[in-house]
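All protein chains but one are shown in place.
Just so it is clear, A, B and C label the chains in written order, and each chain counts residues from 1 on its own.
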Amino acid sequence: MAGKITKVLVANRGEIALRVMRALRELEIPSVAVYSEADREAAHVLFANEAVCIGPAPSTESYLRIDKILDAVRKTGADAVHPGYGFLSENSAFARALRDAGIGFIGPGPEAMEMMGNKLTARAAMIAAGVRVIPGSDGALGDPQEALRLSREIGFPVMLKAAAGGGGKGMRVVRDESEMASALEATQAEAAKAFADSAVFVEKYIEKPRHIEIQVLADRQGNAVYLGERECSIQRRHQKVVEESPSPIVDEAMRREMGEMAVMVAKACDYESAGTVEFMVDAHRDFYFLEMNTRLQVEHPVTELTYNVDLVKLQIAVAGGEALPFRQDELVPHGWAMEFRIYAEDPATDFLPSTGKILRLREPGGPGIRHDSGIYEKYDVPIFYDPLLSKLVVYGQTRVEVIQRARRAFTEFVIAGIRTNIPFHQWLLRQPAFEKGDFDTHFIDTHFRPEYLKQDEALPFVALAAATLAYHQHGRRMNFAGLQAFSRRPSKWKLAARKEAVTRRQS
Amino acid sequence: MAGKITKVLVANRGEIALRVMRALRELEIPSVAVYSEADREAAHVLFANEAVCIGPAPSTESYLRIDKILDAVRKTGADAVHPGYGFLSENSAFARALRDAGIGFIGPGPEAMEMMGNKLTARAAMIAAGVRVIPGSDGALGDPQEALRLSREIGFPVMLKAAAGGGGKGMRVVRDESEMASALEATQAEAAKAFADSAVFVEKYIEKPRHIEIQVLADRQGNAVYLGERECSIQRRHQKVVEESPSPIVDEAMRREMGEMAVMVAKACDYESAGTVEFMVDAHRDFYFLEMNTRLQVEHPVTELTYNVDLVKLQIAVAGGEALPFRQDELVPHGWAMEFRIYAEDPATDFLPSTGKILRLREPGGPGIRHDSGIYEKYDVPIFYDPLLSKLVVYGQTRVEVIQRARRAFTEFVIAGIRTNIPFHQWLLRQPAFEKGDFDTHFIDTHFRPEYLKQDEALPFVALAAATLAYHQHGRRMNFAGLQAFSRRPSKWKLAARKEAVTRRQS
Amino acid sequence: MSAHRYVVTLNGEKKEVSLSPDGERWAISVDGVTHTLEQTVIERDEIYSLIIGGQSYMVDLVEKNWDSGHFTVSALASSVDVTVRDELEAIAEELTGGSNKEGLFELKAPMPGIVVKSLVKAGDLVTQGQGLVILEAMKMQNELASEMEGIVQEIFVSDGQMVETGAPLARIIMEDA
Partner (left out) sequence: MSAHRYVVTLNGEKKEVSLSPDGERWAISVDGVTHTLEQTVIERDEIYSLIIGGQSYMVDLVEKNWDSGHFTVSALASSVDVTVRDELEAIAEELTGGSNKEGLFELKAPMPGIVVKSLVKAGDLVTQGQGLVILEAMKMQNELASEMEGIVQEIFVSDGQMVETGAPLARIIMEDA
């Protein structure tokens, strides 16, 4: 597809669909929502100019169905698709199908997706391009001697990992040479038992790992720039919860070094559009390429605030064939931004998901507050999808101001009817280690316990008083109403009903 | 008062009281609201930590009563007062009474207020300090000869003004020498008749006047800086409606020149805290001192966005004795910001005020939106005060982006139950002259007509369909309910009521 | 497949509307032209989502009076007043002349406020556009004018009185009435 984009189908739901549609509306490009049967009332359907139902609730029967989305594109005459994140956003078959149909895809080409989609080929390609990756063996280890030799090269401590493993299983830290033989034997045995595959490889063990990523933007003309870093180490079960930009540990020199490496990654895969290069950073601030996310990230707003750009509108411009409107040296960050993901899950009960109707919604306002939301008052949160409700993004001059402002914002924020992780954020914002920026990806697991959650000490009395008054006054009213019941003037509707009742009784 | 501020009473209401309390909460300083009997449910009362009633609805009996506010200060133990804007904010007697009572005033000293409070003394002092004012006679004109001589000095066209006049009455433009004699006679006669005082003076006539003001900040240590300009020419009856920063006609050189003059004004009156120096700018971009507002302005947020500062927190710091945290050369503006004042008045009926209950409130969100509000859903807007409900402040990279974003935001904004000027803003944002930045203070008067207001062409059918469905479905339900009425299981409350009814009948 | 007939007034125009269920949708005919629409009730009598010809609309029923059929409907960043009547009721009202009274103008308060001053008194002759009452609301004084020429029959308020929206302020009758 080439030339001006005139109508865009957003192949997603929730807050990111709204985020994209807001950019489209600013550009006066009509937006098309697609929705599953469970999403008829979803915020993105209400916001869009047009809306098409694409199937039953499970995403495998709707949001993940390439054929149905192509049908909706044809039906509405959209000439481009924005995939958001998740769902089909990194599916190269989808990008290819659109290209074949002559429809624009607001994102990178399928080739870049494929290259970055497989961790092993991505790693190999990046090594070839001169990008620093976590040092390790590229294949399975044979005996303890080979393991020792490689580990000496890498430097202790190292991590033994089952090749077929994942999710933290089949991993063992080896701190010095003496531990190697027994550790290798144990890991191989464990791997054989758990995954029916005893292959084990060795990798540098990253102590106090931080997850820091670089936003890149590239156009069809071959320009590529970086827009600083995002610190994403506050995670729970590999799910990011709070992100910020800049990172408390990245200075200008490190930003330039990481940024230039990220641009190298983007160029190595002929990247177009917005993308993110993820790095693992160790306690010495050494960083290693982890993977590239070939899409817009959930946490893109913190970059938008510090660089005063609109990444979605830039994606749309690039997809329309325009060149990037700035050079690297024009991109200077200002201030500090933090994003708090609002999940429908209860931190008091091990983050159990919570769904239901949002009975009351009161959003924070005033200076430095951005709310990217996918909900509204009276919305019934369905059970079928990701629990991300919205993102509260806070901006200020310094990190201290952002923390103070976020605390203030959470005193204003009311989401009632379902449980959310807001109490978790309130806890986090009072942790001295978090305030100092001293944390790694293990922070939540090591520091958080549900019993640490606190409510204002005045709450019990205030709630008791309010409930007692409500109950008392309701009772009074009901008694009064009962006394009045027979003396009321019948309304037109009641008369009609009475007439109908009489008629039926007669027939 | 000196030293740390530990509790602040906000002597104001509406959106500005909330704005100040948000800053206080970020600093973890408890806030005290004062309220009139008509404001018991006002947003600032709900937001504050403490609340004190200070009298009946009319502001002369509550918000303007220095004695009652001092009582509230004593009762709550507040050690400082923030006056907001309007009410007592520029009342030097109030500032003096607080000083005498040893209570901090978050604003300038009474001396600066007094010097700037009287237009004539302010003008004289500024001339003495070397500040450029609108050229004119400093006293009443005698005969046409004197008028001619002075007008030649000033340069035609000039304006004849009744000394006792105001609000646009007793003014006459004189374009060349031949018109002078008759114009002077007519103006003097008119002045004598209207104000019982025939004194008339002459002043340079500013063609296509723009109202542009400079934000200044000064501390007790003698530092004073400027934070760029605000363009405030979109006015109706001398009431600002839309403000922006930067101004479309101010470049870096002009900003520096105006800024340095504003700092000169602030230093000439030994200013402390945030203040605003207003200028009149003519079609040649020459600017003249008009007056200084010795308080926080309604439109301060556009400066906060372009300079990434929190003016209220800076006021609090300065009032606590701290020095300004930046030097002039560290203050560089970024991006563009525009503020849209949301008034409870109906642009379709000559901006007639509108009050009543806000039945639905849905605020815009997403990138670049700040909402400084004094309302909430279910709030009943009282009739006694200023019709300003809230301020929608929009930020972006360029002026074009801000206009596009504001249009988008107004498609999301729902305030139902009362009339607001939102339709006016929607009209304004589509005016080519406004888009080009080509306007002056006469813009609304010359360009706006209620019949230009437009609604979406799909609205009539959508509204018709929705209302018909509602009416139809309600009717069906009522008929059904009527049929069911006698078969319902009685609730506990109804039983209790019935029992009480029986009891009463027996007694 | 019964069609329900209504008469709907909007922006001063009367439309004949018929509404029939059509599976999970509705067929709605306005002055003979039929549209298919899909309605989802988000909050009963409060918030709807309508999809009409593929276009999506969020609609708020802001005010409603079930007896009179008056609604204020908010959608598309704006709002409009609509009146819905059953067809039979509408015909009956037309036959009895409804509550329209000609040769009479009743000034009502367009907003809550305080009566600052009555500018005329009973028996005065007034012209169209002449100010009758000054009402103050939110620090602004508003002069409310007569919509017709005639004689002041009655002033219903006294100076300094607080009034609610819709309160009758004055009645003007035709000179020869």
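Assume a residue touches a chain if its C-beta (ideal position, glycine included) is under 8 Å from a C-beta of that chain, and two chains touch if they have at least 3 such contacts.
Computed from a predicted model, the values in this text were never measured in an experiment.
Trainee: Omitted chain: which shown chains does it touch?
Mentor: Result for the missing chain's touching partners among shown chains: A, B.
Trainee: Decide which residue listed in A:S62, A:S354, A:S373 or A:N421 touches the omitted chain of the complex.
Mentor: Here the residue in touch with the unshown chain is A:S354.
Trainee: Return the single residue from A:I127, A:V332 or A:I383 that touches the missing chain.
Mentor: Result: among the candidates, A:I383 touches the missing chain.
Trainee: Write down which of A:A194, A:A283, A:V400 or A:A465 is the residue touching the left-out chain.
Mentor: A:A465
Trainee: Can you list, in ascending order, the chain B residues touching the missing chain?
Mentor: Interface residues of chain B facing the absent chain: 33, 40-41, 45-52, 75-76, 378-379, 491-493.
Trainee: Under the stated touch rule, tell me which residues of chain A contact the chain that is not displayed.
Mentor: Interface with the chain not displayed, on the chain A side: 344-345, 349, 352-356, 359-360, 383-387, 410-414, 416-417, 422-423, 426, 455-456, 458-472, 474, 478.
The criterion applied here is as follows: only the chains that are shown with their structure count from here on.
Trainee: Which chain's centre, taken as the mean of its Cα atoms, is farthest from the centre of chain C?
Mentor: A
Trainee: What whole-Å value do you get for the distance between chain A and chain C if each is reduced to the mean of its CA atoms?
Mentor: About 47 Å, centre to centre.
Trainee: Measure off the straight-line distance from the CA centroid of chain B to the CA centroid of chain C, and report it in whole Å.
Mentor: 33
Trainee: Quick check: what residues of chain A touch more than one other chain, meaning two or more?
Mentor: 47, 493
Trainee: Two-or-more-chain contact residues of chain C, please, as numbers and ranges.
Mentor: 55, 66
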